[in-house]
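For reference, the structure discussed in these notes is given below.
A protein chain is absent from this complex, but the other protein chains hold their places.
Coming up: subunit A.
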Amino acid sequence: MMKPLFLVVFLTLFSSKIMAQEVAVFDNYANLEKAILSEKNTTYVVNFWATWCAPCVKELPYFEQLNLENKKVKVVLVSLDFKDQYEAKLIPFVKRKNLQSQVVLLTDKDYNNWLPMVNNEWSGAIPATLILHQNQKIFVEKSFENFSDLNEFVTKNIN
């Protein structure tokens, strides 16, 4: 009787470790904001990226480290990958890199509508990063050089 139970527990533990996170898909930015960026007491660091964007992929480890080390913030990685590459590229990427920060896919193509909701000055180039902190929005359209570059920028803006 003990043996199968043990096996089940073991498998469950094991599989939860190797299983990648679920990546939620949103086709509308306003809905995404409501669903995952709306907790009043949370400071969000939202990074807009895509698997096809080399400078984005390069800076992802800095965001992962930030999520791990800076307990004051929650990192959300908003992928702008193409809808038809969700299964083929995004999911394998998240698995391979073992991303721990929350990843969501945003397929809202009405850029002209939602980009200004993030920030009016955003030209649309990625990577781009948004900090949501106590009703403030801090936005930057650039790549971070390294972890301390990112961490200093975040710390400076939330204190």
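Please note the rule applied: a residue touches a chain if its C-beta (ideal position, glycine included) is under 8 Å from a C-beta of that chain, and two chains touch if they have at least 3 such contacts; residues count from 1.
To be clear about the criterion, contacts and distances are computed from a predicted model.
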Handout entry: Protein name as given in UniProt for the chain not displayed, "Small GTP-binding protein", "Thioredoxin family protein", "Nucleotidyltransferase family protein" or "NH(3)-dependent NAD(+) synthetase"
Key = "Thioredoxin family protein"
Handout entry: Candidate in contact with the missing chain, chosen from A:K72, A:K109 or A:K137
Key = A:K109
Fill in the blank from the handout: It is residues of subunit A that touch the chain not shown, namely 50, 52-53, 55, 80, 82-84, 109-112, 115-116, 122-127, 141, 143
